[in-house]
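Shown here: the complex without one of its protein chains, the others still in place.
Think of it as A, B, C, D and E in the order they're written, each chain with its own count starting at 1.
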Amino acid sequence: MNWGSAGEFLAMGGYGLYVWGSFGVCALALAMEPILVRKRRSDILRSLRRERMAEEMETQ
Amino acid sequence: MSNGLINWFRYASPQSFYPLAGKMIPWFWALAALFTGVGLWISFFVAPTDAVQGEGYRIIFIHVPASWMSMFIYCVMAGWAAIGLALNTRLSGMMATALAPTGALMAFLSLWTGALWGKPMWGTWWVWDARLTSELILFFLYIGFIALQAAIDDPRRADKAGAILALVGVVNIPIIYFSVKWWNTLHQGASVSLNKSPSMAQTMLWGMLVMALAFWMYAIAIALMRARAIMLEREAHTEWVRSLPEVTGGSAR
Amino acid sequence: MKAILAVVRRDLLLAMRRKSEVLTVLFFFMIVVSLFPLGIGPETPLLRKIAPGILWVAALLASMLGLARLFAADHADGTLEQLALSPSPLGLLVTGKIAAHWLVSGLPLVLLAPVLGIQFDLDAGALGVLVVALLLGTPLLSLIGAIGAALTLGLRGGGVLLSLLVLPLYVPALIFGAGAVEAHVSGLGAGGHLSLLAALLALAVFFAPWAATAALRIALE
Amino acid sequence: MKAILAVVRRDLLLAMRRKSEVLTVLFFFMIVVSLFPLGIGPETPLLRKIAPGILWVAALLASMLGLARLFAADHADGTLEQLALSPSPLGLLVTGKIAAHWLVSGLPLVLLAPVLGIQFDLDAGALGVLVVALLLGTPLLSLIGAIGAALTLGLRGGGVLLSLLVLPLYVPALIFGAGAVEAHVSGLGAGGHLSLLAALLALAVFFAPWAATAALRIALE
Amino acid sequence: MLTAHGLSCQRGERRLFAGLDLSVGAGEWLYVKGENGSGKTTLLRTLVGLAHPAEGEVRWRNQALRAAADDYRRELLYLGHHGAMKEDLTPFENLRLSSALDGNDLPERDTLAALHRLGLRGREDLPVRFLSAGQKRRVLLARLVTRKAALWILDEPFTALDVKAVEMLSGLIGEHLSAGGMAVLTSHQALPLPAGKIVDLSSPEYLPGGEGR
Partner (left out) sequence: MLTAHGLSCQRGERRLFAGLDLSVGAGEWLYVKGENGSGKTTLLRTLVGLAHPAEGEVRWRNQALRAAADDYRRELLYLGHHGAMKEDLTPFENLRLSSALDGNDLPERDTLAALHRLGLRGREDLPVRFLSAGQKRRVLLARLVTRKAALWILDEPFTALDVKAVEMLSGLIGEHLSAGGMAVLTSHQALPLPAGKIVDLSSPEYLPGGEGR
């Protein structure tokens, strides 16, 4: 264990800004990417479903 | 990965690859989460404070994996591109397209974390060091690849053009790297050297390796996800997509 | 007014459709800026000294890149004729096109410049002056550029000729813009340079759309 | 062989017809180079130090200017289809076009560079090295550029995209080219740099026309 | 009422025609005929004010063009040889944007209706670049439906159109005329339209004397 307290952990021995800046942006980016890909997927699925619906309406 | 390659060859058509990828994705996510957990634990709680750099050095645990991945993904991407040009399989183009944004992201993270590391260690966000500069150029190459593909609407054409660019890039990356290196050392003994950190303790090495594995799993998972989305987009009007359960069944909202 | 907006909307839509348009201007800017250290060498003090000049020249080249297309595409496909025949005055439509050009290829540069400044080790104050100078200078570049684009419309070798006409006209913007940053760095204060830039901008806003419109009418004959 | 010559002759004729073509590349080169003293300030030692870098970057941008038109004009008016259907192999015709591009926008730079070098107070030896380096480097730029031009053919926002693709690939040429002059000035001898440039050129001569042709075939599909 | 008097036009050093009088009133149309290069396009561009006559004058509702410029442009619709379309945009977007530039915002319904009327159903959202030659022309012609204009000046509107489209376009022009509109057309094909006034630029009547050839 390197850290006495949560405050110490956050301070990172004075390098908090840099360390958390790196880890934070990294986490953010790696979390955003799957979300964006998911959205892309659900967009295309929605338009596919809509097309299907339109076709069903036409054939009826 | 080479193992996976052989499998993927058998599944080289999108309609058989699509469900397979769907099954693999959760596993890679699970592995990525596992390695991330272990890696973060090592990086913050096991690895000791560095004698020279204090706690600041902990950036290494994402900086180095991101740097490695940025270079590695480019090679994989070019590999897929070459396969696509040679064998004209639809899947390979989709995989190359799916990998590029992740590679660019890794290059960006390498630059970002490096800059944030450089400020406390070297007192400046950026120096025109060989490794830094060539990483920046690699980032540009990724952006070029993505922009080129985005500008072409016919996917098959986009794949082929992207493939040529990726291959030209792969030939050039070593040339660029060595030229930049030479450029830098000829002018001056680099004012700061990246290698002066003390011989890394075993734990640090382990932490880096585990984090690298985590990044790796993440990259595979996200590339597969993106490839699946691309397949849906490109093959929207084929029979197999139209009869997918998520298109026919799912609660149509 | 409505017509201006319609033009701006249309040009932005076109830029978005060529998805990467805005981004590519940005990356071009970044790459050109990064080429200089590769050509000149990596010594920081030297680079810091020439940074404002390099950033300004790169901004100037980047905003010039899109210029050739400013009217050319509309000319080639006959849209410009249609604009000239449209009920709204051509001058307004031209103003709209210039505004759209700045939004696409000027504003992004202003926003990116500080990041590049950091690569050259400029301090915070200098970065601030740089941004203000670019904010005043890039619309000036678009306005002056539009005159050149209109004058070279449909001419053979248009693109290159354009830069030939326009670059000399850009010189004052370059001198005052880069000068502002240097004056700040050397402790002289950037105020004088910036107010000169602003004065030039005010002049151009009145004069340039009119001149560009006149040039367009000639090109259409 | 005859086909290559026919292409070269045709492209040169076209360049001459747009009379100003060659001159404007030259003037662009001159103006860009002269912008720097304006942006940076007139100190001679500083300028002498950055001269090779600036000359090279300017040469690079100047030779890139004409690139967008290298295949685009032929594509837009259908000539490229005709070339692809012509009895001679497309690869040869492409080589011819690249050669013509170099003659129009590379060679003149080589000839003009010493004059501009004098403005930056380079000595005779350095000027010699500069010319040799440009003589080896500008064909390399044309060759690499042709790949980019072929890849971006007919794309939206082509011109800017082109520079995005091509500029990073120009980096080695820039480094060795500008490096040669600097090495000479600092007494290290330019031989190493120059032979590396020559090696790159040899590589590109074999590889680039092939890649450009493949890219063109894709664009024509 | 569009009139021209003693018109003569010149391109470069070459006088194309001289002494041309014409008038088009409500419900009338003018068929400009002539061989290739006889000056039809030049005449049309002169009538809309994009080119200027060497001699003579064009008048709109009894005012000289220059004086009437704003009113004239409001009532005029000119379609030339050129596409005037953005290849990157879809037909739908092209049509709406060109209306917006004319100063009226076209509702989505009307845009679609116009495109369908021109037989572009199913192509509304495909970038114009992908359309066939005839389909591109149809997108352009859709403006005839959406833009209210008293005077249509159309340069070879029937090129690249298939038989059905030619009929449809003639129908459109017929409607326009019977609603009191005016039209000036050129074409090398036989026109399936009720007889209109004819100007044949190749006829010796308009031969420029002396100058040029």
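Going forward, contacts are C-beta pairs under 8 Å (C-beta built on N, C-alpha and C of every residue); 3 or more make two chains touch, one makes a residue touch a chain.
Because the structure is a prediction, the values reported are computed rather than measured.
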**Asked** Where the complex has a chain not shown, which of D:44, D:79 or D:186 is the residue touching it?
**Response** D:79
**Among D:14, D:131 or D:203, residue touching the chain not depicted** = D:14
**Complete:** Interface residues of chain E toward the undisplayed chain are 11-12, 34-38, 40-41, 81, 119, 122-123, 126, 130-135, 138, 156, 159-166, 188-189, 213
**Item:** In chain B, positions touching the absent partner
**Value:** 154, 236-239
**Prompt:** Which parts of chain D are in contact with the chain that was left out?
**Reply:** 2-3, 6-7, 9-10, 13-14, 17-18, 73, 77-79, 81-89, 93, 220-221
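Keep this in mind: only the chains that are shown with their structure count from here on.
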**Asked** Common contacts of chain A and chain D?
**Response** B
**Request:** Using the touch rule from the top, point out the two chains with the most contacting C-beta pairs.
**Result:** C-D
**Fill in**
CA centroids of chain B and chain E: separation to the nearest Å works out as 56
**Request:** Specify, in ascending order, the residues of chain B that touch 2 or more different other chains.
**Result:** 137, 140, 143, 147, 151, 180, 183, 187
**Fill in**
Flagged in chain C as touching 2+ other chains are 17-20, 24, 27, 31, 38, 41
